[in-house]
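To start, the structure itself, in structure tokens.
Every protein chain but one is kept in place in this view of the complex.
Chain nomenclature is as follows: A, B and C, assigned in order of appearance, with residue numbering initiated at 1 for each chain independently.
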Amino acid sequence: MKDLLIDQNSGDSIKVKVKNVVFGEKEKVIISGPCSVESYDIMIRIGKELKDMGVHMLRGGAFKPRTSPYDFQGLKEEGLEIIKAVGEEVKLPIVTEVMDARDIDNALNYTDMIQIGSRNMYNYTLLKEVGRTKAPILLKRGLSATISEWLYAAEYIMSEGNNNVVLCERGIRTFENYTRNTLDLNSVAVVKQKYRIPVIVDPSHGTGLRELVPTMSLASIAAGADGLIIESHISPDNSVSDARQTISMESLKNIVSGIKKLEEVL
Amino acid sequence: MKDLLIDQNSGDSIKVKVKNVVFGEKEKVIISGPCSVESYDIMIRIGKELKDMGVHMLRGGAFKPRTSPYDFQGLKEEGLEIIKAVGEEVKLPIVTEVMDARDIDNALNYTDMIQIGSRNMYNYTLLKEVGRTKAPILLKRGLSATISEWLYAAEYIMSEGNNNVVLCERGIRTFENYTRNTLDLNSVAVVKQKYRIPVIVDPSHGTGLRELVPTMSLASIAAGADGLIIESHISPDNSVSDARQTISMESLKNIVSGIKKLEEVL
Amino acid sequence: MKDLLIDQNSGDSIKVKVKNVVFGEKEKVIISGPCSVESYDIMIRIGKELKDMGVHMLRGGAFKPRTSPYDFQGLKEEGLEIIKAVGEEVKLPIVTEVMDARDIDNALNYTDMIQIGSRNMYNYTLLKEVGRTKAPILLKRGLSATISEWLYAAEYIMSEGNNNVVLCERGIRTFENYTRNTLDLNSVAVVKQKYRIPVIVDPSHGTGLRELVPTMSLASIAAGADGLIIESHISPDNSVSDARQTISMESLKNIVSGIKKLEEVL
Partner (left out) sequence: MKDLLIDQNSGDSIKVKVKNVVFGEKEKVIISGPCSVESYDIMIRIGKELKDMGVHMLRGGAFKPRTSPYDFQGLKEEGLEIIKAVGEEVKLPIVTEVMDARDIDNALNYTDMIQIGSRNMYNYTLLKEVGRTKAPILLKRGLSATISEWLYAAEYIMSEGNNNVVLCERGIRTFENYTRNTLDLNSVAVVKQKYRIPVIVDPSHGTGLRELVPTMSLASIAAGADGLIIESHISPDNSVSDARQTISMESLKNIVSGIKKLEEVL
């Protein structure tokens, strides 16, 4: 993997700016919000709480990739409108997933950062197209992508001219079934030591169990992550998707303050 | 997984017709050809040999999903033209991969069957769009897709109105590194016993080693597969991609005759 | 892996004789019986049926390795006595598992072949000690052992002077959870092509689902296996262990006759 744009030898370490938020600086970036955008009412209540506790960015899925075609697939355009309105109101940049290259232009009318989800990490068509924009991209690791394939996916984006790539470790598929996925923090250490793009961690999908999220958030930061993306909700048990791994506002507050303390030591 | 269109309870077992070839009948369907379409000269020589030995369909990649953006990505449109010309000349239906929903309409001017590759099995956008055509679809199992997720991917296509789906087991990602992938023939037995769509096997990717392809072809048929898709070349060592798993014409001939004998017993 | 005793270059292919049964000849060896030895009454009824239908050897666990210390651990010495008595009465050689090096000498008073179970494949102490006997050894692949580690485990036995080793593929641990394990028939093809010891397959553990056992038995033989070891019971649902993967006498009879037909073709 020599002579790649992601390689440290190819240039300075990359900082990715999303409005006033910067990935790759000392301050860790915390992104949070519900799995799916459900309604304006719920979203604005969540958004205000997140803003108050010092979270840096707002997340929420409008287009949801689901295993079954009969499961809730997201509010789509309406979801984008809601999350944009809330982001503007509470003054937090937003990130949301795009699954189809034809939706990119429109999505950029709404979102500040585009998420490429795990299931689309090998969707080279989509990677190249977001590479032709200047938008910040959050690139999740594929369900069973090797570290090397994940880095090459970033290279697909950068090779088209867009260096604004932030990686996101979200757990890999293994034989272990106590947890939903196996969070691979080795991968974070590898990226930080040998490559020049920022990397954050998603402990919600990485564990699948809300009670493990606070501890694994700290562990992720200690492993060198530049930030976290955490599923939270004002009423976690009532989330329309991923309820089992969604944490409360209270729990998130404790994580935010725990990260602050950890930042000082590291 | 009750009340799904793929379920045996939802109707008769499905036969998928591609011109004069039928998947799901007693006769096993053998598809072969090079990993990538390289040139007309090579393709026509391969095509004639395949036709002569009794292979039923011709394969060849025009759009190639590759781990690195700097690797050969296929001849694209030119590749489609070549494989179409050869298919018509030797009178074999063809199958080739489509990676982008925007390419479907054009691809259908060339190919008789559309392949959805492993890396795109979770690309629900693409699945839905091929579901809106009437074209026969060859749906490869994702690199680490569970059997259940793979079946739901077929359901995505069928739920849009297209029942012409053939599954393809091509090996899964495990800790084993002697072989490129671990061919999971259990999955074939599951599909044949409990679901109503045909399933074939790709022993080339399933092993990654040409010397294992003949044996694993027989094992696949014994496991109940409705056919095989095998990478072959007139000069395997000179294949531009996947040379290590590509077999010679000689070797393929032996497989074809071995399958014939096996069909009689089973 | 050069210059190993298991390598084909190190000598002729090895035939392992257990009384009148030979592993590595054209005739495939079928071993069957219950997961655990339960009682003389049940065992003798099973033994007679197996003998009548042409099964070659009798299996049954007396010492059972179990995940929980509170689960049934086998009849131990009493189990050995029962299986020996039944083996002699129905004139079938027997195979049973030994878990502790200190039990080997005593076990050899009862059994014709010693099984090293999956959980003990890395138990090098045990491997060396059975290597110092002349007894035929059935060496199961570890739950997640690579093919290479499994071959080295055989080498541990052979390097102590005992060449009577039969490998047994029994499925590996992967992310797939529809089946109990993922039966890796690639491994059988590798062993047959490159090494000189016999290899059989255990489709019971390899699938964990009784309805898949007949098909996967045929696939195993087509992949080149020298035989099969299958859990069966006169009343499968009442097996004290592994009931879900245990087949009936009726089902086993069909497998035996299916294998006969397949032998003729291959």
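Here, a residue touches a chain if its C-beta (ideal position, glycine included) is under 8 Å from a C-beta of that chain, and two chains touch if they have at least 3 such contacts.
These figures come from a predicted structure and were not determined experimentally.
Here the chain not displayed is in touch, across the complete complex, with A, B, C.
Which of A:Asp105, A:Glu211 or A:Asp237 touches the hidden chain is settled by the complete complex: it is A:Glu211. Looking at A:Thr67, A:Thr96, A:Thr125 or A:Ser144, the residue that reaches the missing chain in the full complex is A:Ser144. By the touch definition given at the top, subunit C reaches the unshown chain through residues 65-70, 99-102, 119-120, 122-125, 128, 142-144, 148-149, 152, 155-156, 159, 173. Taking the complete complex into account, residues 144, 146-148, 172, 174-179, 182-187, 189-190, 192-193, 206-207, 211-212, 215-216, 218-224, 261-262, 264-266 of subunit A touch the chain not shown. Residues touching the missing chain, restricted to subunit B, are 144, 173-175, 177 (touch as defined at the top).
Criterion: only the chains that are shown with their structure count from here on.
Both subunit A and subunit B are touched by C.
Chain geometry summary: the mean Cα position of subunit A and that of subunit C are 48 Å apart. In subunit A, the positions touching at least two other chains are 144, 173.
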